[in-house]
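Got a structure here, written out as structure tokens. Questions coming.
Of the protein chains in this complex, all but one are displayed in their positions.
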Amino acid sequence: MSDMMPRRPTAIAAWAVIVFLQVPVLVVVLAAFSTTSYLTIPPQGWTLAWFGKVLSDPAWLSAIRMSLFLAAGSTVVALVLGVAAAYAIAHRMLPGSEMLTALVMAPLVMPSVVIGVAMLQYFSLIGLRGSLVGLLCAHVVITVPYIVRSALASLGGLDASLEEAARVLGATGLEAFRLVTLPLIRPGLVAGALFAFITSLDNVPVTIFLISARQTTLPVLIFSSVEMGVDPSVAAISTLLIVVTGLVLLVAERRTGFHRFI
Amino acid sequence: MRPARHGMALAAPLALFLAAFFVMPVLLTLPTSFREYVPGMGITAGSWTLGNYREILADSYYREVMWRTLGLGAAVTLACVLLGYPLAFMIARGPARWRMPMMMLVIFPMMLNLVVRSFGWIALLANRGLVNNLLMDLGLIAAPLKLMFNLTGLMIGLTHIYLPFMVLMLVAAIQNIPRDVEVAAMTLGSSRLHVFTAITLPLTAPGMLAGSILVFVLTISALVTPRMLGGPTFKVMATLIYDEYMQTLDWPTGSALAFVLSGLAIAIIWASSRLTRRWAGTA
Partner (left out) sequence: MSSLSFDRLGKSYDSVEVVRQISLTVGEGEFVALLGPSGCGKTTILRMVAGLVQPSTGRILIGDEDVTALPPNKRGLGLVFQSYALFPHLTVFENVAFGLRRQGVAAAELKRRVEDALAMVRLHAHGGRYPRQLSGGQQQRVAMARALAPRPRVLLFDEPLSNLDAQLRDEMQIELKRLQRSLGITTLFVTHDQSEALSMADRVCVLANGVMQQFDTPEEVYHRPATAFVASFIGKPNRLPGTIAGRDGAGGTVRLGPGCTLASAHVTAAVGAVVEVVIRHEAIHIVPEGADGLAGTITLRAFNGARVHYVVRLDEGVELVAETASSGALAALAVGTAVRLAIAPEAVFAMVPA
């Protein structure tokens, strides 16, 4: 009796889709090393010049710094706010926790562009338009759902009696969290934080409404450069992003089994 | 020993933060959509109007953009189901040694910057892009095909962007099917095809629905990819909102569009959760 295993046609279709998913990535990487500004297959020559050009351009460097700062900053703030709230929700410590969960998840439901324009108007009103603080707060709003979601999933899988055991053995509430709960939910939190970091690093639809003329983020700069015309230095900076994302994903998978948390 | 007081203390910072930086902005944008916009003068004070919403629903240009957005959502969703199912089935049921590499190759593009991925498609689909060059070099076409700044380009780009979400949903749904059920159907004389259509497909329907809703809502909300692959002329709702805010500075119309788009997204999610609940009730 044959089980419901995929046969050859399914396998071929599956691999074709996998290839489809990688094609634009490969094209970008090839374009970054190609001497011509328009890509041909095979490329007409190889060069590292575009990387040198990008990495010596202060505009790109400042955009990279800005993006890293925003991603790191919003992830840390979202972790602190999100894990505390998720703990209260998971332990049913407050009435109306469904409403809070719905509120936290709402930025995922709301189209990003709507969040972007709403914040643009709001920040214009309260004088935060174009400010770093405003941008940081906006990024916390869009990253915190991922933190709360992964924290809730991790906390939900935890035997409630573990913390109780620690309490009975003499630990204070905070010690029980630090010594027992935190180490056990850490893989889930790392995965959630990584997802939040990448979400922030990736964001254009909210950020584009809020940046000032002086400071922009990496994806917004790529976005506006592409609007001006395709340039191999865009391919080079994109390739750097591809390599970093790939490495982070591999390390995360090794360390935490990242795919289980998505 | 878990007083509500402690719960409040833990949850309050996030709740207050979201109230200040999410709820307030959205609520304060609502009045703007009932304001009148006069070109050259901006928002006129004092008067309230439903005109922006009336215009969106009546004007043929806005209606075309809305239908295009919804049609694009449906087409991308369908493409994601058709492309995603075999891949998800292969990941869930195929040889164990391929499971992780395939999963990684699905997650990797998903984690990758949206702008970078759209840029890749521009390099492929532009008039002087890789696809057209290749086809012309092979002598298959004489003039470049128009693959960008139209529905084709957006379809390809958005399907690529949201396909991983669908695959992950479907993998979970397929893995949740108890294998015994399929084996039972086979021992009762079902062919492979019949097992698939009578058992596997219906049991993955809730997962497929969840994935479809996700992809549909993400597609109609998408700004970056439509902007990059659709160019300045081929518009969808999100790019239109962007233009109203950043170029024509017609915030009243822009915010009305934004609330129509949000209403659509929320209505679809709400309807699907009702449907899922009914399914769960009958299952």
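Think of it as A and B in the order they're written, each chain with its own count starting at 1.
Please note the rule applied: contacts are C-beta pairs under 8 Å (C-beta built on N, C-alpha and C of every residue); 3 or more make two chains touch, one makes a residue touch a chain.
Small disclaimer: the values here were computed from a predicted structure and weren't measured.
Checked against the hidden chain, the listed residues A:Val180, A:Val204, A:Val220 or A:Leu249 yield one contact partner: A:Val180. Although one chain is not drawn, the whole complex shows that of A:Ile115, A:Ala138 or A:Ala166 it is A:Ala166 that touches it. Not every partner is drawn; the one left out touches subunit A at residues 159, 161-162, 164-173, 175, 179-180, 183-184.
The rule is short, and it goes like this: only the chains that are shown with their structure count from here on.
The touching residues of subunit B, when paired with subunit A in their complex, are 2-4, 6-8, 10-11, 13-15, 17-18, 21-26, 28-29, 32, 83-84, 86-87, 89-91, 93-94, 100, 102-109, 111-124, 126, 128-130, 133-134, 160, 163-164, 168, 179, 182-183, 186-187, 192, 195-196, 200, 217, 220-221, 223-224, 227-228, 238, 241-242, 245-246, 251, 254-255, 258-259, 261-262, 265-266, 269.
Of all residues in subunit A, only 1-6, 10-11, 13-14, 17-18, 20-25, 27-28, 31, 38-41, 80-82, 84-85, 87-89, 91-95, 97, 100, 103-104, 106-107, 109-123, 125, 137-138, 140-141, 144, 148, 173, 198, 201-202, 204-205, 208-209, 219, 222-223, 226-227, 230, 234-235, 238, 241-242, 245-246, 248-250, 253, 258-259, 262 touch subunit B in the complex they form.
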